[in-house]
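What you see is the complex with one protein chain gone and the rest in place.
So that you can tell them apart, the chains are marked A and B in the order they are listed, and the count of residues begins at 1 in each.
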Amino acid sequence: MAMLEVRDLRVQFKTDDGLVRAVDGLSFDVERGRTLGIVGESGSGKSVTSLAIMGLHRGKGTDISGQVRLDGEDLVSASADRVRHLRGSKMAMIFQDPLTALHPFYSVGVQIMEAYRVHNNVSKQVARKRAIDLLARVGIPQPAVRVDDYPHQFSGGMRQRAMIAMALCCDPELLIADEPTTALDVTVQAQILDLIVDLQAEFGSAVIIITHDLGVVAEVADDVLVMYAGRAAEKGSADDVFRRPMHPYAWGLLGSMPRLDVARVDRLRPIPGTPPSLINVPPGCPFHPRCTYPAQVGGDKCRTEIPLLLDTGMGHQAACHLSVRQRQEIWAQLAPEPSEPGTAIPADIVPATTPEPGEPSEVEA
Amino acid sequence: MRKRKALAIAACVAVTGLGLGACSSSTSSSSSSSTPSSSTSSGSSPSASSSSSASGVSAAFNAANTNIVNPSTAKGGTLTFADSSTPDSFDPGNTYYAWTWNFSRLYATPLVTYKSCPGTCGLQLTPGIATGLGTVSDNGLVWTYHLKQGLKLSDGETITSTDVKYAVERTYDRSVLENGPTYFPVLLADPTYPGPYKDRSKNLMGLTSVTTPDPYTIQFHLQHPFPDFNYVVAIPQTAPVPPDKDTGANYQLNPVSSGPYMFQSYSLNKQAVLVDNPNWTPNEDPQAAQLVSKIVIDLNVNADDIDNRLMAGDIDIDAAGTGVQAAARAKILSNPTLMKDSDDALSGFLWFAYINTKVAPLNNVACRQAIEYAADKTEQQTAYGGPYAGGDIASTVMPPNIVGYQKFDYYNALSQPSGDLTAAKAALKTCGQPNGFTVGLAYRSDRPKEVQAAQSLQAALARVGINVQLHGYPSGTYYSDFAGSPNYVHQHDLGIDMGGWAADWPDGYGFLDEISNGNAIAPAGNTNIEELNDPVVNNLFAEATKTTTAAQETAIWPKIDMQIMKDAAILPEVYAKSLLYRNPAVTNVYVQDYYGMYNYAVLGVSSTS
Partner (left out) sequence: MITFIIRRLITMVFLLVVVSMITFGIFFLIPRLAGQNAYELAAQYVGRNPTRSAILQMEAKLGLNDPLVVQYWRFLKGIVVGAHYNDGPSQTYCPPPCFGYSFRSQQPVWPQMMAALPVTVSLAIGAAILWVVGGVAIGVLSALRRGSIFDRFTMAVALAGVSLPIFFTGLISLELFSYKWPLFPNVQWVPLTTNPALWARNLVLPWITLAFLYAALYARLTRAGMLETMNEDFIRTARAKGLPERKVVFRHGLRAALTPILTIFGMDLGLLLGGAVLTESTFSLPGLGQFTILAIQNQDFPEIMGVVMLAAFFIVVANMLVDILYAVVDPRVRIT
């Protein structure tokens, strides 16, 4: 049994403009001690998924169905109180911008203590000691002094460390990190990612890292889930997905990155088009309006039939109508010539970011 | 004499100052009172009339104008007054309003005072702390009063003549006590006396024109004879003030009492509380009564709030005594239950316009008469508030409740209240201005009613071609610098000047002298604004000072009135009235004609309140 098992998760929001299908039938597992990286553009549903797992969706117009089993216990059908009990203790989350995510009026120590004392009936002194220990563990110098500082008195990286400390205070078995490095400088990013990896190794927790940054995923993820329009496009080990991607979207993502190990090209190759509206999801395969391969599938299949997430070999799954053979051939052509064998994606170049909606993306003729 | 601006003394038929007399019913009052009430014989206090009273009546509209409403000798309870602003002062020597003079009777008794009774009866003078009205000697130059013996002040001291002398003396220093009338410096023989604060000599007894041969005798030495002197000493300024207790400008905070009540506390701007004066006996002043055990007066209460609280029964009397506000008036006049607890009382005030006899072309009597005919009396009445709040249309200078009133109407003010335009045009022809003329009109711009009246007059006179140009002035300096300065009037052609008048005492002399006697014309502070210098009028005044009986003197006043009207020197507009409301729980309520409001010195509260 995996630590986290998500089965056919659907999250829908009723809005004035229509029904938003933010997550539309998502299933994945996260094992203990392993890190899953969820990748996708904004609006792909990755944050909604994490919030749904944590039970943080509110509002009358929200419908959640499916199963989310944390250590065997389904959270979707559990009472709100039960889920709240588990939040912060068994599963914890860290957020993108630690400056706004931490309360500006309370010191970091107080906020950590609060998180700790919600789930543990201890005195203030004990909680304070715990906070100091945690701050030390995440690498904040002079923790006994800094425990009384306010969030605005920390630098960006230190703040994120403090947030991580807060998330870990009750030894969670599942840690969700939603864009943990997006708001940080490059050098600090690496430190934070290292920290997360270290802590995972130490505590053996399952980790989900949500990001639109492929470089981050490559850095730390064991497994990768590529989301598109609220659905899984591709799923597999990081190695599989990066070296042998089996979905046109993944091809587009990987192909649109600038590379140092390839002969310089005049232009980047972005994916044409923009992500779809989640109210009016394109029929059939949601990616088909931007895909260059529906013709190879033949007939109207891409436009009329939703592709299922099918195995392409050894746990590597993708949702595409192209046959496995076709996809292998196409990738062989698309994959850039590496300068050294086995290094299709250099791990230490500047990672590219996937195009955000609104950014101009040229449509190739 | 000075005019009384707003609230003033109403007067009825009264005796002159020369002696006691029976209440004269020969000259009856006007429409407001049906029969002259002789309910209380002279000298008796209201309490004596209570149980037996043929005079006491139950509540009805206008009942208190002529009868005692709700008579009772029941003691105890708290009487509550409320005022919408603050008194100019509670110091009896430093105040100049009808209501404060009325209220001061609760704690200050002058030498001589008015009888406490409704109707014309209430205009008679009667002894206060003196044993009788003054005796004259030395060809009218010396007035002598004897004090009742054994009367005590609230501090326990006996009242002596030095207390009275000092009370008069302290009013001379206008830099300390700036309110109050100024008759004494004008009439007495020592007008340059600076007052006891500056002149500390002779044991503070430096006023030579007042002598005290013994502790119970006081003598006033006048510059010239003045038959109405008893009226002058009826002003609260002669209420005794012990020299050692005088604190000057601060005396108002806690004056020593010579009346049935004394101050217990006074929070400036907020509230004063009076309690029984244990050293007072009814003998001290039979015209007052000590019925309630506490009197409270709340100050600075919103005027409409006062009316609402009155009608709800939360307070007893509106101290200002000038009538309810417009909102309450509407309520009362449309509600019979409320109306039976109200009275439309004559306030003794006359609203009128001076028609200057020197500014051309008004120096021709016919032109002045044209104005008399052309004025629209109904519009004037409306401007001042209509029949209930404004008053009755006037055709004479003296109001109906002044000694000497006789009803006459030379210019059809009563028969043709909108004006007699035919007669007006005829008068214009006679004076040589058949197409009318232009004339200036002065009024006080901070008095909304006067503004409206001026505008109505302008509109009315325009109907016959008289072109009126309006000029507004501040009321504070209206008499001292503008309308009251003949030079200014001539320079600016202010042929018509608005005014209001009430006398400081209720006889023809008090009412007419300053506004029509040729001798009264002054270069500044002039009150004979029409500058009437008619030998007929002047001689009548001189004759009056030589009369020896009340009837003789009284017969002269209407002649003066008629002559003024023949001269068309004054355009009378309205005999002012106020709609007063009385809380049904209050006892012994009646209008004291001298004040034009309820007599505050005799009130009680019934136990059911």
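FYI, a contact is a pair of C-beta atoms (placed from the backbone, for glycine too) under 8 Å apart; a residue touches a chain by one contact, two chains touch by 3 or more.
Not measured: the values here are computed from a predicted model.
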* **Omitted chain - touching chains that are shown** => A, B
* So which of B:Lys115, B:His146, B:Lys165 or B:Arg309 would be touching the chain we can't see? -> B:Arg309
* Structure fact -> By the document's definition of touch, the residue of A:Arg32, A:His85 or A:Arg269 touching the omitted chain is A:His85
* Interface with the undisplayed chain - residues on subunit B -> 2-5, 85-86, 88-89, 96-97, 170, 173-180, 182, 196-197, 246-253, 267-270, 298-302, 305, 308-309, 311-312, 314-315, 474, 476-477, 479-481, 524-525
* Asked: What subunit A residues would touch the chain not displayed?
  -> 54, 56, 84-89, 92-93, 95, 97, 100-105, 107, 114-115, 118-119, 150, 152, 163, 166
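The rule is simple: only the chains that are shown with their structure count from here on.
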* List the centre-to-centre spacing of subunit A and subunit B in whole Å, with centres computed as mean CA coordinates. => 96
